[in-house]
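Everything on this sheet refers to the single structure shown next.
Every protein chain but one is kept in place in this view of the complex.
Up next is chain A:
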């Protein structure tokens, strides 16, 4: 092969136009590597050849801000560029060969105050991954919330309860709405969808995932529990002394990712509450979380959110100077957490989702109104949803073929 290749002359090397000499597949590779829908769209009007090659890009990453409305593409902490949500249908029409779609959701701080139920001191992660979109559409989804710290003193561990709210329900559905919109507009070629959402808008020790401890000797590992684990822990610790060995029993938690650095002898672990749902099409049920799930979740963020972050880790980001003040200042009147919460909101954690019906249980109040009523202002749900979409949400999706239509 090599001999013939060496003697064959594929390129006319003295043609001045260096663009002509680039093979199509290499241009497509370069376009993919920009990982930026905005750049790709600009390339469509550079010339006809490039326009054609852009449509051959089969994986794109789109970054939106949320909670978004009315085509808003408001800034997040990192000043990322956010695509207006109204541009989504046109984007899906452009990338006719799209196989893999990744959505990154950035929480928009300016919308935070009106977004009830979100504790601003806490950290959360959301991952939805759907594969085999053209067939069984196996989907799994995790939400993890940092709910406080497990502190150890004199061999006894206690839970330092912060101003915490159990907000998994509200937030996972908000992010889920992106998934529903994708389903409405997806090109037929689409095989996998990943949606990542994370926030980190706390200050000080609660704000950093892996580093940045204020107290030098604090261990700052991460403990992941399912709601049942946490309920058991709370019950037990109210009656008796719970010691560190309790955390070492795998029955009591999902996993404990310890910080093995030296001199970190004082136990101060961040406690995460993690949920998992899993299923085919939209028949998603709660599922047991395993250690490998936690690892998958964390890995997705290492790759997904940090990839374009030159300054290092997403979770180690530096907050703008005015930011801490903003939070602490606002917090002083303490009324943020007293905003109206839906009834039964903080009990969410203790109640088991007995019938396991994801869509029936987890949608926040007002979710379906969002679809029916808020439409006038041309918001997110304005993009044509399939007929029967809101019935699908209100009623039980018994046959599980909701998304088949």
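Here is the rule we go by: a contact is a pair of C-beta atoms (placed from the backbone, for glycine too) under 8 Å apart; a residue touches a chain by one contact, two chains touch by 3 or more; residues count from 1.
The working rule: contacts and distances are computed from a predicted model.
Visitor: There's a gap in the complex where one chain should be. From "E3 ubiquitin ligase complex SCF subunit sconC", "Ribosomal RNA-processing protein 42", "SKP1-like protein" or "Exosome complex component RRP4", what does UniProt name that chain?
Guide: UniProt protein name of the non-displayed chain: "SKP1-like protein".
Visitor: Among A:60, A:83 or A:271, which one touches the chain that has been omitted from the display?
Guide: Final answer for the missing-chain contact: A:83.
Visitor: On chain A, what residues meet the omitted chain?
Guide: Within chain A, the residues that touch the unshown chain are 1-3, 5-11, 13, 16-19, 21-23, 26, 29-39, 41-48, 50-51, 73, 81, 83-84, 87, 90, 94.
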